[in-house]
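Right, subunit A next:
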Amino acid sequence: MTPEPAKGAPAPKDNRWRLVEATMRRHGHKSHALIEALHSAQEAYGFLENDVLRMVATELRIPLSKVYGVATFYNFFTLKPQGRHTCVVCTGTACYIKGADQIMNVLEKKFDLKSGSTSPDGQVSVLTARCIGSCGLAPAAVLDGAVAAKLTPAQVVAKVEEWMSHDQH
Partner candidate 1 sequence: MSKVRLATVWLDGCSGCHMSFLDMDERILEIAARVEVVYSPLVDLKEFPADVDVTIVEGGVSSEEDLHKIRMVRSRTKLLIALGDCAVTSNVPGMRNTFKVDDVMKRAYFENADLNQQNPSDVIPKLLPRTRPVHEIVPVDVFLPGCPPPADVIFGALVSLLDGTTPDLSATRFGR
Partner candidate 2 sequence: MSSRPSAKPTAPAPSSKVKTLTIDDRLVSAREDESILDAARQNGIQIPTLCNLDGLTPVGACRLCMVEVKGSSKLFASCVTMVGEGMEVVTDSERLQNYRKTIVELLFSERNHICAVCVSNGHCELQNLAQLLGVTHLTVPYRNPKLPVDASHERFVNDHNRCVLCQRCVRVCGEVEGAHTWDLRGRGIDTRVITDLNQPWGSSETCTGCGKCVHVCPTGALTEKGKSIREMAKQSRFLPYLTMMREDRSE
């Protein structure tokens, strides 16, 4: 049921791949380690590129189409490279009630950044999350991995501008 892909993947066995391999080894290279392996891969590479998906499929002996199907089913995985900085706006109910849509609007208006898009200079990616569990602090966003609470649109704009200008030189 699990054909070996005909073309062997050119495996750049660098340190990043070793991280993924370690995860798969911990799970005995069982096919049910797929999601864990994809988590590791995304952590290591920043996103899931086709070559990595192919290598994971080969190692775990899972059909290519299934790997791709799993990688695209879950919101957490991304198949596109992300910007150097990420702004994950929470659009859960509490944040919605407290105006998360205004944050999204201002990002689109001011920087032409919609959910899932990256600025042309590759500096900033905007994503949305369905509730990060910080409802008590709505509206919230995760800015480069840190939860920022009770945000105003102006604060978000300031942060994004800072990111964009800082890394220009």
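The candidates came about this way: all candidates are chains of the complex that A comes from, given by their letters.
Criterion: contacts are C-beta pairs under 8 Å (C-beta built on N, C-alpha and C of every residue); 3 or more make two chains touch, one makes a residue touch a chain; residues count from 1.
Just so you know, these numbers come straight off a predicted model, no measurement behind them.
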item	value
Chain touching subunit A (counting every copy) in this complex, out of 1 or 2	2
Of all residues in subunit A, those that touch candidate 2 in their complex	1-3, 5-7, 50, 53-54, 63-69, 72-73
